[in-house]
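One protein chain omitted, others in place.
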Amino acid sequence: MTELISKLRTEIEKLFSEDRIDVFIAFKGADSPLRPQPAFYRAGNDLENLEYNSLCQNNLGNYLTRYPNETRIGMVVRGCESRTVNALLVEKQHLRENLTLIGIPCQGIVDIRKLIKRTGEEITAYSEHQNKVTIKYQEKKHTFAKQDVLHDSCLRCLHPNPVNADFLIGEPLPEGDPSLVREKVETFEALSKDKRYEWFSQEAERCIRCYACREACPMCYCTECFVDHNQPRWTESSITSAGTHAWHIIRAFHQAGRCTSCGACERACPVDIKMTYLTDKLNEDILEIYSFEAGMDGETQPPFAAFNMDDKKRFVV
Amino acid sequence: MMYILEKKKVEQVLSAWNKAFDVYAPQKVENYTQFLPFEKTKTVALNHAHNTRYPPKALFFPQSEIMLKYNSRLGRFEESGSKTKPMLIFGVRPCDAMAFSLMDTVFLSEDYVDPYWKAKREDSIVIGFGCSTPPQTCFCTTVGGAPFSHTGLDAILTDLDKAFSVQVLTNKAENLFKNLPPATEDQINEVKKIQRKATESMAPAFQTSGLKQKLDLIFESPYWETIAESCLGCGICTYLCPTCFCFDIVDEIQRKERIRNWDTCMFRIYSQEASGHNPRPSNKERTRQRLMHKYSYWLDHIGEIGCTGCGRCVCYCPVGLDIRAMLQTASEYESEVARA
Partner (left out) sequence: MHDNGHNPYKPMPMHVVRAYYESNDRSLKTLELVFDRKADQIEFFEKFNPGQFCQLSIFGKGEAPFGVASAAWEGDFVRFTIQKLGSFTQYAHTLQAGDPIGMRGPLGNGFPLEAWKGKTLVIIGGGCAFSTLYALTKHVHHPQNRPDYDQLIVVYGARTSGLCMYKHDIQSWHQRDDMQIHQAIDVPEEDWSHHVGYVPDVVKEVAPSPKNAVAIVCGPPIMTKFTLPVLVELGFSPESIFTSLEKRMKCGIGKCGRCNIGSKYICKDGPVFSLKELQELPDDI
């Protein structure tokens, strides 16, 4: 057990013993060393399998909307997760006073796909130490610099530190470099219109409409998604180019000013579709036009949800 | 009969077959492999230890398939075009081939034959590729299969490093391979050894004896409350599953087509009724339906488990849920009912 996990465990035990929470959402170790699973603890005495490492790839904010407001939830939050929680609080999806957030400054999530690309699928063991990641593949050990196998979203992470934690475990990390996201967006924008469309089509058309991106995203909590609406039907539900294009464009647009760039959508995708190049662009625009960044606090409405009587454009009213 | 097919000749052989057949083979896409028309890249990716991510069931049962065209002038539905050449699928893993046979019992059942499945399936040829080193997520031997099972195959390949051995299993396949050199006795022995070793390498993944009865018994139990609590409710496990066959029927007005699309019991909307009632309102009931269908209802229908142990749902679940662990927990689960 790492020092971090034992500290975390002590804190969770304390929350239960002081009866401050009904459930604690964290990660647990599972059968596969590559797949720690989201875990839901309801007592302080069953924390043996508590896990925390760079393979914890899900955004736990996803589970917040499953509970009624009265449920007192404790949660581990990393930078992006904490901003997701804020974004959800802005949208009245829970009550801050019923949340206890244990923050962990995040060193990034390792992208399993990058590991597999370097070795093969049969990875049988995983460990990490400081900036190194060691795996076992076909009975041989392979060590990589963590930086080389981090998920793309984490490489460009702006805020690795939780912004709203009740307390932190670990030392705060330096903030990320905003020019990296801009660079990514600009690289895509520099392509010709046809090239951009080709790139978009190639990504979108692999889609199998499993909606793992939607289900993995904490901000996609609508009871009825637009693709499931059938009177009228807004998009084709088939895996035609019209259907997949519409899904990927509209999904991204619904995230404008709400996405916290956690990258959970891409990590969930079973066919490796890139999606953050769209949401990153939207985030950049929202920042530039409205000086707004999703989830930095728990009160400010995202620009497209805010309404102002003296708005210059009258189309809303 | 066993023949030897040199690896460097594979593409040449497939090119020749392409005249009489629509040949499909696993090819590299991004970081994974997928069955695509051989013509597309004229290459074959059989070097991966892992199976294709997208299941080859899609070749007989496409994810989106035109069922009927609508003739608005006559106000009638009409059959859409038919295929020309029979399909030859090269490099199908035994789990996926076994799944074809399972799907046959649904789509070719005696009361109603599905004409779309039948048209593609009936004259198809399926050449298998046995698994010499089954990955750790595989569990075919637990559910009645084997890494070199013959079910649903016309021939099966074994990887002999520089060449494949080809065991011909049907007359249809004999014609395809009869011009290849036959395997030597040493090669035949080598193949046997590889196949035995592969099968022996696979330990039982969970207990199947009495599992169906147990699942039926614990249908109402709290087991389901926590077993899939982290489930996101996406369609990965069912869409990548080689035996899941649920579909939806929709009309695409602009195209004047009636289409069927894969559907999944893991989606909320799947069981949502117009009245507002949903008999499977949460992931608990939906996960239960998925497991019960495969490990209980299939047994009621045909006496076989509706899962072939391909492990895709284990590999690609975004929250790391593992059907093997869920079923092992079920078989060990002591319910109130079970104790009574």
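What to note about this one:
In order of appearance the chains are A and B, and numbering begins at 1 in each one.
The criterion applied here is as follows: a residue touches a chain if its C-beta (ideal position, glycine included) is under 8 Å from a C-beta of that chain, and two chains touch if they have at least 3 such contacts.
Remember, it's a predicted structure, so these values are computed and weren't measured experimentally.
Checked against the full complex, the candidates B:Met1, B:Ala16 or B:Val106 give a single residue touching the omitted chain, namely B:Val106.
Of the residues in subunit B, those that touch the hidden partner chain are 67-68, 70, 72, 74-77, 79, 106-107, 109-115, 118, 216, 219-220, 245-251, 253, 256, 258, 260, 263, 265, 270-274, 279-280, 285, 289, 292-293, 296-297, 300-301.
Methods note: only the chains that are shown with their structure count from here on.
Taking the mean of the C-alpha atoms as each chain's centre, subunit A and subunit B sit 31 Å apart.
Of all residues in subunit B, only 29-32, 48-50, 53-54, 63-64, 135-137, 226, 229-230, 232-236, 239-240, 248, 250, 252, 259, 261-262, 264, 267-269, 314-322, 324-325 touch subunit A in the complex they form. Per the touch definition, subunit A reaches subunit B in the complex via residues 30-32, 34-40, 57-58, 62-63, 113, 116-117, 120-122, 124, 206, 208-212, 214-216, 224, 228, 233, 236-240, 243, 267-268, 270-272.
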